[in-house]
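Left out: one protein chain. Kept in place: all the others.
Per-chain residue numbering starts at 1, and chain names A, B, C and D are given in the order in which the chains are listed.
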Amino acid sequence: MSTVILLAATGLGLGALYFLVASGLSLIYGLMGVLNFAHGSFLTLGAFAGWEVARRTGADSWWTFLLSILIGAAVGALFAAFTEFVLIRRLYQRHIEQVLITVGLALATVALFEGIWGTDPVFIQGPAWFKDTTELLGARIPNDRFVCIIAAVLVLLAMVLFLKRTRYGMIIRAGVENRSMVTALGIDVRKAFTLVFTIGGAAAGLGGVLASHYFGYVSPLLGGSLLIFAFIVTVIGGLGSLTGAAVASVAVALLQQFANFYFGLGDLAVVLALALVLLFRPAGLLGRKS
Amino acid sequence: PTPGSAGSGSATDGAGSVNVGIVYSKTGPLAAYGEAYYEGLQAGIDYATGGTGEVDGTKLNLTYHDDGGDPDKAVSVAKDLIGQDYKILAGTVVSGIALKLAEQAAQNKVLYISGPAATDAIQGINKYTFRSGRQSLQDVATAGTFVDDLKGKKVVVFAQDNAFGQGNLAAVKAALGGKGATVDSVLVPEDATEFTPFARQLIDAKPDLVFAAWAGASSGSMWQALNQQGAFDAAPIVTGLGDAATFGAYGAAAGKISFLNHYFPGAAGNDVEKAMIAAVEKAGKKPDLFTPDGFVAGQLIVQAVKEGGSDVDAMVSALEGYSFDGPKGRTSVRASDHALLQDMYQAKLVEKDGAWTPELVEVVPSDTVAPAEAK
Amino acid sequence: MSSPARPALAVDGAGLKIGGARILEDVRFEVAAGEMVGVIGPNGAGKTTLFNLISGVLRPTEGRIVLGGADVTGASIHARARAGLGRTFQTSSLFPQLSVLENVRLAAQARRGGSLSVLKFPRSADEATRVARENLAEVGLQDKAATAAGDLAHGDKRKVEIAMLLAADPSVILLDEPMAGVASGDVPSLSAIIRRMHRDRGCTVLMVEHHMDVVLGLVDRVAVMHHGKLLAIDTPDAVMANPTVQSAYLGEPV
Amino acid sequence: MKPILNIAGLNAFIAGQQVIEDVSFSVPATGITALLGRNGVGKTSTIKAIIGLIGRTGTVELDGQRIEKEETHRIIRRGVGYVPEDREVFSKLTVAENLKLAERDAHPRRQLVEELFPDLVKRSGQLAGTLSGGQQQMVSLARALLNENKVLLIDEPTKGLAPKIVQEVADTLAQAAATVPILLVEQNLQVVRQLADGAVVLSGGRVAHTADSAADFLADEDLTRRLLGVHDDGAGAAAPAAGSGAGEPAPEVAR
Partner (left out) sequence: MTTTRTENAGLAAGSPAPSPRRLRGGKDSDGGRRKLLGIGGGLAAVVLLALLPLLNLSLPGILPGPTYTPGSLQLLAMCLLMAAAALSYHMLLGVAGLLSFGHALYFGAGVYGLAVILSNLQIPLLPAMGLTLLVVVILAHVVGSISLRVGGIPFAMVTLAFAQAGSVMVRRNPGGTTGGEEGLALDTANLPDFLVGVANTRNLYWLALAALVLVFAAVSWIQYSRAGHVAAAVRENELRVRVLGLQPYLAKLLVFVAGALMAGLVGMVYLLLQSGAVPRAVSSDFTITLLVMVVLGGVGSRWGAVAGGIFYTLLDQRLTALANSEAVAGLPDVLRIPLSEPLFILGTLFILVVLFLPGGITGGIRGAARRFARPRGGQPGRTATAATARQIPEEQA
């Protein structure tokens, strides 16, 4: 019984992490139609930035942790804004080319990070509380899982509010379809695109810092290794649906956790789930039908 | 171009020089290991040739080639070198590449001395392949020395479910199972990121000794999970001590782990080791886990050239049964399967000035951990 | 050709609901072989939707579609096309990056079989190419054969649609606003092509069109759609005189 | 009274090709000015050039201020309502979202739009892409009418519409024209006759004729045959309806 609880609780933590990684991706993909292969690099850079901050300010205080999260998110946001501004903007409405650009960017940046920080993983220290566990119905749950879960819920709320309460969601979906008509309604659509990328990048940076605590290390490959799950979650959840991504994150993580533990087949199960969902609901669980 | 007969090929061109192709990871994911190997090799050649870089008047001409961790590149490089009539290849830290190079060595009848790649598959793979590092079976046998009498004990292997983990499990079964222990395993799917439940599973297996075989970046969170779930209270946990960069990975568990060790600076304390450390430090680098592998490679190359000239078969005979003083003490090449018999170490990590430092617990003599002969 | 007694096309109580919204309701009519029927009705009445049901782009939620005596309600789009049904689209639907000739040739091949063959190559001398060229000439586009279809002017795209239709040699044809966007100077010649298709090849034609003069000059009967229902189907004169049609569709003359 | 739009020496380009050349005319501050001409003479291009949707040179003055160097969204924000030729509704957005997106003013005139197009209120949750052609045209018009504008640029609002809807649209335009000047591209000459005050006629990318009274121009059989390819004496009752009024496309500018 306690095993099941442990699996479920840690699965939830993993799901939170997946959502943190996928949220920015889903936002960008859903609103702009850009499948962002460079998202992993946003994440890695955020994680490295967080680590550099922690290293300089003494690793294990809560203040350092908060500061590293802020800086990580800010760096992710800046990098993403730069990407949109310099690379993506020139190729609006050419989705394949945009995807290709992000593929190239991912190749180049991972190599660059390896040049700067080396290929070895850098191990991370967080506040001491992170290393403790909390007993829940006989299962000892590592504390940092709770941090991930809380962060994921906050990010979800913030993004949903952004999309619901501001006009940006609409502007961007319209802009993807017919950019010149949006400008002909008196809206500067470029700003909106940059903003979405920036927010996606910030979420990635934040996710990167938390992921580095979850895994205990940062390396240039950190983001890339999570990216494939972020893709899967985004697609299963449904195009442009943040809640879909959240539901899918938890579902995928739980499935993976249980399948891994009982059959050692976590990845295959996830892949199979993806194939099944797409075949029977090509638009994803909560996606709009196109 | 026909493969030249002894002495007429370009390999021993001009004023009597012999070309040696070193294929290793200068870039790529294992570049750090590559660097340690390289530094060790420089020191080893220097040491074995008395600083001349020559063997009996024949100049050793070492050329360095980056495999970037990519087997395709390594094979291309090897073919290029063999095509240029190189008779000696050495290097690589990647097991997959070592196997490919061993294959090339056999196909083309050249000498190959593999580097830190630990795969047991190299042992006795063919007549032309030797190794300059240690192999998994030796690691595992060292682990077995942590329990006095293995009979009736339950050894559980905690490893990733991949070739490395499976290899280690097989090695444990062979090495420790043979000594009367029952061997069980908790194999964690390679791509799992959450180890907590597996830590529980390990504890529930009620082991007497745990052998953890783990490679890669996820080791940090693996150790944290074992520590958090209280696995160290259940049984002693043995694992291989990695290079200095990984000391941070053990986190809070570092002091509790029993380490088997291939090498850390200062472990052997003999003169050859001192010479190696001095040479590496002179070059402005720090000796590490795989420095001896490079050093020994240098010693083997010099021996091969000294006794074999440029005749590959003669080189092979020269190396088979060769016994010498290496940085880890008395080291010998077993004639039958080219296993490199060497001492291993038990070690622990202690905290010094806020950093974890390895400390020797015991030297495990080479015959205690010699792998069974491969047929 | 189907026997004269049997209708070439029958829509039998077809209806369509999408997400609770009724888009079509109990549409019921028959078109005799060789007959030409015009379909008119206000925007949003369901004319295009009706065509989509008949051609299989949408499945009716109730009722049946009968083509040449065979029930095709569940049949796929291409199966209906193979059975001799051809259609054009309200907004031109071509292969924009392929040449005009290639567009028409694909249509010409489609029903001659072997289209998916890797052993046959389209050649200038083959039957499909000859048919394609003939039909291009028929709509007056022989000079544009090598142009990419996407580069054509709006009106020319409509003509390519017609040429593709001719090349596929269907027996039942659905035309969705064929005159929309065609310069008025070309309207008579295009009308003539449609008339020839109908008279000389004996095709059964169903045509949506807002140009009343065109409709009235060509068709045998007119069907009027309104709010997803078939309001009336009758001779042009009778329909024009129908007061409901007057108020629902024609309105006061401007 | 000063004209609301003043266009002088306007040239415009699509994909490196010049599509209009040295176009000059002005739009009075009241009433509807018709922009006429055969297929492909550059009517749509002129409107797009005014709001900067295609590359242009020359001068454009809106209410006395030069705007030809500004970006499209700024020009629109100065008070220009634009109804594009092919409706260009956002097909993946709902009707309500389409309208909401168009709201620029602090107090958009939702009431007015709801009164004009009750059908849209009923369909506010439907994806605009699934609307019929006529319904999409209503969305497109509504988007422009939601805001307080200095001028409306409307491109072929009756194309593809049923005769009855044509009439409704015409009535709507007449109503709108009471408060805001309109530059209207229209092929249906009966609609033009009913609505337009002045007229500008293009041919081959240039201004071929300017008339203070559209009715006078349409009455001139010689001119209309030459410039539009048809003559419609206004007695032709219901037919021929929408879309007629143009012959062969005129030769392009600057061969």
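The criterion applied here is as follows: contacts are C-beta pairs under 8 Å (C-beta built on N, C-alpha and C of every residue); 3 or more make two chains touch, one makes a residue touch a chain.
Note that the coordinates shown come from a computational prediction; the quantities given were computed from them, not determined experimentally.
Across C:G150, C:G202 or C:G217, the single residue that touches the chain missing here is C:G150. Touch with the chain omitted from the figure is made, among C:L16, C:A110, C:L166 or C:V205, by C:A110. Of the candidate positions A:N36, A:S180, A:S212 or A:S241, contact with the unshown chain belongs to A:S180. In the complete complex, the hidden chain is touched by one of C:A32, C:I77, C:L216 or C:A232, namely C:I77. Chain A meets the missing chain through residues 33, 35, 87, 90-91, 93-97, 100-101, 103-112, 114-116, 176-181, 183, 228, 231-232, 235, 239, 267-268, 271-272, 274-275, 278-279, 282, 290.
Residues of chain C that touch the chain left out of the display are 55, 57, 76-82, 86-87, 89, 91, 93-102, 105-107, 109-111, 114-125, 129, 145-148, 150-151, 164, 168. In the full complex, chain B touches the hidden chain at residues 1, 3, 26-27, 64, 66, 68, 70-73, 75-77, 79-84, 95-96, 99-100, 103-104, 107-108, 119, 121, 161-164, 166, 190-191.
The working rule: only the chains that are shown with their structure count from here on.
Between C-D and A-D, more C-beta contact pairs are found at C-D.
Among the chains present, the centre nearest to the common Cα mean is that of A. Averaging C-alpha coordinates per chain places the centre of chain C 31 Å away from that of chain D. Centre-to-centre spacing of chain A and chain D amounts to 46 Å, using the average Cα coordinate of each chain. Contact topology of the protein chains: linear, an open path with no closing contact.
Put simply, chain A touches chain D in their complex at residues 167, 170-171, 173-174, 176-178, 180-189, 288, 290. Chain A contributes residues 2-3, 6-7, 10-11, 13-14, 114, 118-121, 123-124, 131-133, 140-142, 214-217, 219, 221-222, 256-257, 260-261, 264-267 to its touches with chain B in the complex. Across the complex, chain D is touched by residues 18, 21, 40-45, 48, 90, 153-155, 177, 179-185, 187, 210-213, 247-254 of chain C.
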